[in-house]
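For this view, one protein chain was removed and the others were kept in their places.
Here the chain labels run A and B in written order, and each chain numbers its own residues starting at 1.
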Amino acid sequence: MHNRLLPTLLIITLLAMVAGFTYVHWSKSGPGAGLYSRDWLPDPVQGYWDPNNFYRSSDSVQGVFEGKQCVQCHEEITPGIVADWRASRHAQGDEKVFCNDCHGGDHQRLHLPTPEVCGSCHNKQQNESEDEARYGFPSHILAMERAVDAPHFADKPKAEVQSCVQCHSVATKCDSCHTRHRFDAAESRRPEACITCHSGPPHPDDTTYFASAHGQIYLAEGKDWDWSKPLTKGNYKAPTCAYCHMDAGRHQVAHKSMWKFGLREINPHTSNNQILRRRWIELCSDCHAEKEAAQWLGELDRERKQAWSMLYMAEAVLKNLRSDQLLQPSAAERPPYPMGSLWPMERIGFYEGQASAFYNVSGIERDYFEMWYFDNLGAYKSAAHGDSAGVKEGHQKMATSLEHIQTKAHKLRQRAATEQETEITPAAPSIWNSGAYTDYNREHN
Amino acid sequence: MHNRLLPTLLIITLLAMVAGFTYVHWSKSGPGAGLYSRDWLPDPVQGYWDPNNFYRSSDSVQGVFEGKQCVQCHEEITPGIVADWRASRHAQGDEKVFCNDCHGGDHQRLHLPTPEVCGSCHNKQQNESEDEARYGFPSHILAMERAVDAPHFADKPKAEVQSCVQCHSVATKCDSCHTRHRFDAAESRRPEACITCHSGPPHPDDTTYFASAHGQIYLAEGKDWDWSKPLTKGNYKAPTCAYCHMDAGRHQVAHKSMWKFGLREINPHTSNNQILRRRWIELCSDCHAEKEAAQWLGELDRERKQAWSMLYMAEAVLKNLRSDQLLQPSAAERPPYPMGSLWPMERIGFYEGQASAFYNVSGIERDYFEMWYFDNLGAYKSAAHGDSAGVKEGHQKMATSLEHIQTKAHKLRQRAATEQETEITPAAPSIWNSGAYTDYNREHN
Partner (left out) sequence: MHNRLLPTLLIITLLAMVAGFTYVHWSKSGPGAGLYSRDWLPDPVQGYWDPNNFYRSSDSVQGVFEGKQCVQCHEEITPGIVADWRASRHAQGDEKVFCNDCHGGDHQRLHLPTPEVCGSCHNKQQNESEDEARYGFPSHILAMERAVDAPHFADKPKAEVQSCVQCHSVATKCDSCHTRHRFDAAESRRPEACITCHSGPPHPDDTTYFASAHGQIYLAEGKDWDWSKPLTKGNYKAPTCAYCHMDAGRHQVAHKSMWKFGLREINPHTSNNQILRRRWIELCSDCHAEKEAAQWLGELDRERKQAWSMLYMAEAVLKNLRSDQLLQPSAAERPPYPMGSLWPMERIGFYEGQASAFYNVSGIERDYFEMWYFDNLGAYKSAAHGDSAGVKEGHQKMATSLEHIQTKAHKLRQRAATEQETEITPAAPSIWNSGAYTDYNREHN
């Protein structure tokens, strides 16, 4: 018996792998990209976020041009970007990098430069950037594929998808941080280079940094600093995003990343995380006593522990409601989201829920999602960046959310008890036979 | 029969017109201004927001003075504003514009300069500014009369009215944008000139612009730009408020305005809006490919469509509740707002509700108001200004509001069903016999 089992399993596994690859291959043959490529149509503007897959050059001008010709003509048409190029290192010296070196010369087949194009000269930076993939998501280099391989990429309304991809395009082009066409290292050392994306509720890196003593010093005095200097000890009065996260200009931001963006609880004292802690302490010691740096990290540990103790309390309330079938509307009573789910289920917490918990859920599930994704992440970023008011605000909001969740759960149980006692169950009119995030979207994506 | 109807109707119409004019004339004879002038008393500070109607000069100093005398004395009393004047163009050359040229010379009859005073030299700007009236509200030039002609101007608490008028005074004086007494064009080209007013929940122009790539470039590098240059192609690395909305310094901001502030759904493809779209695309082409500009406008179209699909869903929920008389408290159970209403009614949506929906409404009506006025307008401004996180945040908030509205409606219907089944209607103590926005205010305005 045992003799046959192993080869049978092997054959099944092999068949499953082949089926899987075939499925993926089949999936990728749609008009979109990624696992769900057959389920969405790219907007035209997608070409700017994912130029390799979707950029289509304009047909308006015919001909193949040399760099000087490009400049001559665009001096009239778009003088601003030509001025930026002239001020850039690309325009200095004898071996200039001209427009056609990055965009191609055939005006009907122009392309937008991908990281590979930039990397043909800036090899070190491209390699470092790709190295980030080793650390898993969240990651700059995996940002685009992580986005398009999620089922809700095909389900969400286009307006939101575009606003996601706009930042996730950091994986597919370099001008997210280095604005065209100056591409000045000095510019990208400033916080503004980062916070076009690192802002908003789930990652308020901008407000939390600016609220810190570091950020305030930057705001008051940064304009007088010499930004042409490298991001190393002694060159800056206060650190910026890049000084800490890309020290010495390393294009690999996961190098010291420990807390996984605050999305999950981690053990900060694993042997691996001890290495990352040492790296932080070493960096902070550019200005502070090592002891102080270690103490600050300890405070972050405490803040995280407290935050997760509240999150777990809330999660337990929800999971108990789900066990007792008291979540309303239940997964069976609402349109599934994302569509691709095999069967409807209430998704609670990081491993089950994640980003998909945004939509088509009951009020209490959404409360927990917001507690986790907005309140908690805000508190985390505040603690990590030294924004003390933000820590209080985040925890205060978590306490409020927890109270809301407990009260809503209480009411659901109270009503269930009343219905049992009175044997009256009011005919509840369905509220979720349609919604903002239903089949409509997939039909229109 | 028919022979008599027409002249009768004509006479009635004429009588109604005369009555209307008489009413308006009678109305305007109160201590305030506008249609409800008899219903409110101006605060003293109103003189600064509407100088033509309310400014009263100080009695403290007697005499008629020449400009040089003004300067001599105020050099001591208020040296800061004299320094600003000295640095202004008004103080250059032989034909200086002195204090008395704008304020008058008789110290007991000083006036604050109205647009007419400034327009006596700056004719082009004044004409352009007045031309905005052709496009209807929202509009700078109509801002003050639109405010004072609304019934809630007389109903709202003074503290809020003053905070409204502070910005609506853009119609009645020029120093909303050109800070006194330098009146530097360079200053008014910067975003800060606009965002003293263009900020806050219903019009977060500041945060959405600053969060965009354009805004971040301005924040990082704007201090080094030459702001004395006109707002035309090639002069600035990134656009600012005025660069796009007042291109080439045109003092008529409605020139390209299409979306009506996000307050109403519009059809972006009417022939008239096609003209405005062309204007936008032409402007964006100062730096970007035309094609890209058109694609971005298409994204804004999509964002608006999705936003309005959610708003209409919410509106339908409310209107159905109203039909079934399930809104609590109903208009009959609460103090009317605004007071001037002929009969109490639940006001839902743009055409019925608008700004008056702020006050004395049930929770679910307020939810919809906030969804429309804060969440939706925030999403719109984000999409229009290129703040991708703001689009997500706005739509996420709209989805949350929609869920709240649906859940509240569900509960109201569920309770109604229970009451019908059990035949028990609990004696509901009145909750709205007084409120924060009742007769109290009109009595104290």
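The criterion applied here is as follows: a residue touches a chain if its C-beta (ideal position, glycine included) is under 8 Å from a C-beta of that chain, and two chains touch if they have at least 3 such contacts.
Since we're looking at a predicted model, the values are computed, not measured.
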Options A:V61, A:A213, A:I275 or A:A332, residue touching the unrepresented chain: A:A213
Residue touching the undisplayed chain, where the options are A:R89, A:K223 or A:R264: A:K223
Option from A:C177, A:I281 or A:A409 whose C-beta touches the chain left out: A:A409
Absent-chain interface as seen on chain A, which is shown: 211-213, 216-217, 219-221, 223, 233-237, 285-292, 295-296, 298-299, 302-303, 305-307, 309-310, 313, 382-383, 388-393, 395-396, 398-400, 402-404, 406-407, 409-410, 413-415, 417-418, 421-422
Touch residues of chain B, complete complex, unshown partner: 43-45, 47-48, 58, 60, 77-81, 83-84, 157-160, 162-164, 166-167, 179, 182, 187, 190, 192-193, 195-197, 199-201, 223, 358-359, 361-363, 366, 370, 422, 424, 426-429, 431-432, 434-437, 440
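The rule we apply is simple: only the chains that are shown with their structure count from here on.
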Angle of the C-alpha superposing rotation, chain A to chain B, to the nearest 5 degrees: 120
